[in-house]
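As structure tokens, the structure follows; a few thoughts come after it.
Every protein chain but one is kept in place in this view of the complex.
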Amino acid sequence: MRTLLQASEISRALIRISHEIIEANKGSGGLVIVGIPTRGAILARRIAENISRIEGTEVPAFTLDVTMYRDDLAKHPTRVPQPTVMPPDGIDGATVVLVDDVLFSGRTVRAALDALNDHGRPRAVRLAALIDRGHRELPIRADYIGKNLPSAKNERISVRLVEQDDVDEVTISAEGEREER
Amino acid sequence: MRHLLDTRTLAREDALRILDTAEDMAATQQREVRKLPTLRGKTVVNLFYEDSTRTRISFEAAAKRLSADVINFSAKGSSVSKGESLKDTAQTLQAIGADGVVIRHPASGAPERLARSGWIEAGVLNAGDGTHEHPTQALLDAFTMRRRLFGEAASRGRDLDGMSVVIVGDLAHSRVARSNLWLLNTLGANVTFVAPETLQPYGARDWPVTVRHSLDEAIREDQPDVIMMLRIQSERMHAAFFPNEREYARNWGLDDARLAQLPERALVMHPGPMNRGLEISSAAADSDRSTVLEQVANGVSVRMAALYLLLSGERTEHA
Partner (left out) sequence: MTQNPGLLIRGARLAADLTERDADISVADAVDLRIADGRIVERGTGLQAREGERVIDAAGLVAFTGFVDLHTHLREPGFEQSETVLTGTRAAAAGGFTSVFAMANTLPVADTAGVVEQVQALGDAAGYATVRPIGAVTEDLAGERLSEIGAMAQSRAAVRVFSDDGKCVHDSLLMRRALEYVKTFDGVIAQHAQDPRLTEAAQMNEGALSSELGLKGWPAVAEESIIARDVLLAEHIGSRLHICHLSTAGSVEVVRWAKARGVQVTAEVTPHHLLLTEDLVRSFDPRYKVNPPLRRDTDVQALRQAVADGVIDIVATDHAPHPTEAKECEWDAAAFGMVGLESAFPIALQTLVQGGYASFAELEGLLSQTPAQIGGLLGHPSSLSVNQPADLVLVDPSGISVFDAQRLQGRSINSPYLGMELPGLVHTTVRRGYLTLDAGAVVDVEIVAAAAQAANAVQGAVSASVRGGTR
């Protein structure tokens, strides 16, 4: 197992992403930051806090659970969904920034787009991912990327975040290799 | 979860999982598009051997909101009423590819027979069997209590520890009373049964429940958080369970006087349909402590959760 990103590198990547979002959006107006649980939601909160600090306005973070929209439910034991909290006034006309920790096959994002569709009609949807590890199975790309990490398909990339896992780090290990915690 | 047949054997963590998933289902009902694609392509059959429009449309709504295809099979006018056996009906459903079967049947144990017989591979959900169990009713009742007690935002993961629930009515013949008793005990609540001796279940003396014959005493002694009134059928009158409706209402009806005696926070619940003026007064039924209407809405959420947990994951042998 190797460490790919340490806490400081993660922090810098998130700050850069936050600036890129603000730049592309020409400010924070109409922005809705929506994280995909579990760790996408954590990253969304951090990004929203960054943007709030930079712009001096209150930008909240939301969560969108996509379990119900997955295309692989029948292949796994039953998954229990996490809470979904979206803007009370809906998302019509908003610029939604989806946030996830790792972008891999693209299927989770596909599910998220379907879920968003049932919440309303945003003006635009952007995607921010901390890690892009390639091996896309669908035509999906991220607008904001923390780090590109080419990997073999059978390698395991793990993102740990302090709010959930006591430490901030991104590691890679070979298939079947035991993870040290 | 391969089948949902009863609450007697439903483990606490499974019960909480259903209730918490129901929270997510309820949340979708606040959105613009109140439908989820999760059970798209799955077929749910409502196999109803007893007339019950209310429960059937609740299950139908639940299945459709998960994008499942619904087939309604009611006993009247079907080959069942002409004597087709449960086994043959089951095998017909298997042949047309039912993924889930929601069954309501007048014979206790029929869902269990369906689930264990090997006639079908579908998941079986008990929508009420004889006087045995009605698990989704108990689950939606518990969901309702939880939400009222803790509020929508803070219900997730909570149980009903220490709550006092009084159930009144024809308990001897009530599957709702039984399912509620087992589930409430699992979730940490204390249950009291109130009814004349003729309407108490024979086994209640050995069950984890306090048996009382006086409703006034129950309200006074137990200071209940919830009072649940069950429907009285006038057929019971003819079989000598109690002399007449007037005597029943006077002793065991939730009238305005008893409503005033309840603690402020107490909920008034009824699974429906109600006999206004018999087991429950109109004032009680319409008061803001009454949860009758939200029980109906919550029923759809709970049934969505049950269908999702039964039908979405990989199907294993383990029940």
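When the chains are written out, they are named A and B in that same order, and each has its own residue count from 1.
The rule we apply is simple: a contact is a pair of C-beta atoms (placed from the backbone, for glycine too) under 8 Å apart; a residue touches a chain by one contact, two chains touch by 3 or more.
Just so it is clear, the structure is predicted and the values come from calculations on it, not from any experiment.
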Could you tell me which shown chains are touched by the chain that is not displayed?
B
If I consider the whole complex, including the chain that's not displayed, which of B:S58, B:T131 or B:N180 touches that chain?
B:T131
Pick from B:E13, B:D161, B:D206 or B:E264: which residue touches the chain that isn't shown?
B:D206
Missing-chain contact, candidates B:T53, B:S108 or B:S282, resolves to B:S108
Where the complex has a chain not shown, which of B:Q29, B:S117 or B:S282 is the residue touching it?
B:S117
Omitted-chain contact residue, chosen from B:R65, B:R146, B:R175 or B:R289
B:R175
Where the missing chain touches chain B, by residue:
8, 85-87, 105-110, 112-113, 116-117, 129-133, 172, 175, 178, 201-207
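Convention: only the chains that are shown with their structure count from here on.
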Per the contact definition, I'd like the list of chain A residues that touch chain B in the complex.
65, 67-69, 73-84, 86, 90, 114, 117-120
Per the touch rule above, chain B residues touching chain A in the complex are 1, 17, 20-21, 23-24, 27-28, 31-33, 35-38, 66, 156, 308-309, 312-316
